[in-house]
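Excluded from the complex is one protein chain; the other protein chains are retained at their positions.
After this line comes chain A, so read on.
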Amino acid sequence: MSLLRQCLRRAYTSAAAGPGAARSSPLDTVRTTLLNNKNASASAPTGTSSGDRGSPRQTPPSSPSFYTTRAVFYDQVAQLERAISTANHALRRAQLLPLPAFARESLPSMQTVWKSKEEMTADFQTKMTLSRYRKVTKLLNELNEYYRIAETAGVADISQKIYSIVSLFESAKKDAYLARGKRKPVVLDAYGRSYTVGKRKTSSARVWMIPVQQPAPPAEDSKAKAAPIPMTTILVNNIPLNEFFPLPADRERITRPLKVAGLIGKYNVFAITRGGGTTGQSGALAHGISKGIVAHEPDLEVLFRKAKLTRRDPRMVERKKTGFAKARKRYTWVKR
């Protein structure tokens, strides 16, 4: 019996069984078949007899695409199409398809990253040209859409099975790719320190921030003096802030993030600055401190973004151009 007939019969039986019944067979077999095809060699068909040339074949070839040039590829594609069909039927039975436009728009995005052409070569045992790749990814995208619907609806049995097929074709670099362009979350180390980097012009500052240790509360004995106010100490390249930055403007720029957050006296800061001059280094340090504060107090992220403190100042020195004395300065105009 052909595979196609097998599929139809199974689909029919599962449809007869109604929604909610165990529909493990079709999608699971698709998965195993995909894996088998991937690992099997395309050349040797099963069941060939090494008998006389003249005698007819004892057993039929394993798949209908045996006599094609790219058997595994067509097999895999067929399996994917089968999976799509099965998933579609399952979702229809669960009354999740057809989905109205408003529901479709409200679905959360579940962006995936498929394997590259080179990586899919191993799966399909053939050189993946662009057209073949596009064909495959089109099918995979459709399957991913069904997964999205199933996952949002909460039908775990359908969504898990679809995912088991989809995950075979997902790139290992999926997380890295999806997180590209987004800021890496800063984690505090064992001592509660944050490590952030700030930049301005050509300067960079590596900033470590640690909460100031609160002194033990004074005993009830009234003779004890009131506890001193905890104060922030900022060391830049192991030099106190006032010695490293003599200009008041630079110093104010550095303490601005702490002032905006209202956290002066809460954290101690140690920084190593490099490159550029005083303004660049003070700006870089302020940037690093802002990021450090956001790492310690995630609630302040929105406030800092509004205050443009976590923004890396993109202004850089403009290049000199030909025909100009400097970036914008023109040469003296001579009448004659």
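Everything below uses one rule, namely that a contact is a pair of C-beta atoms (placed from the backbone, for glycine too) under 8 Å apart; a residue touches a chain by one contact, two chains touch by 3 or more; residues count from 1.
Heads up, the rule we're going with is that contacts and distances are computed from a predicted model.
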Out of "Isocitrate dehydrogenase [NAD] subunit, mitochondrial", "AP complex subunit sigma", "Small ribosomal subunit protein mS29" or "DNA helicase", flag the one the UniProt entry gives for the chain missing from this complex.
"Small ribosomal subunit protein mS29"
Tell me which of A:P98, A:P248 or A:P314 is the one touching the absent chain.
A:P248
Just name the one of A:P240, A:G277 or A:P298 that touches the chain not displayed here.
A:P240
Among A:A122, A:A156 or A:M231, single out the residue that touches the unshown chain.
A:M231
Chain not shown, touching residues in chain A:
228-229, 231-234, 240-243, 246, 248, 251-252, 254-255, 258-259, 262, 264-265, 333, 335
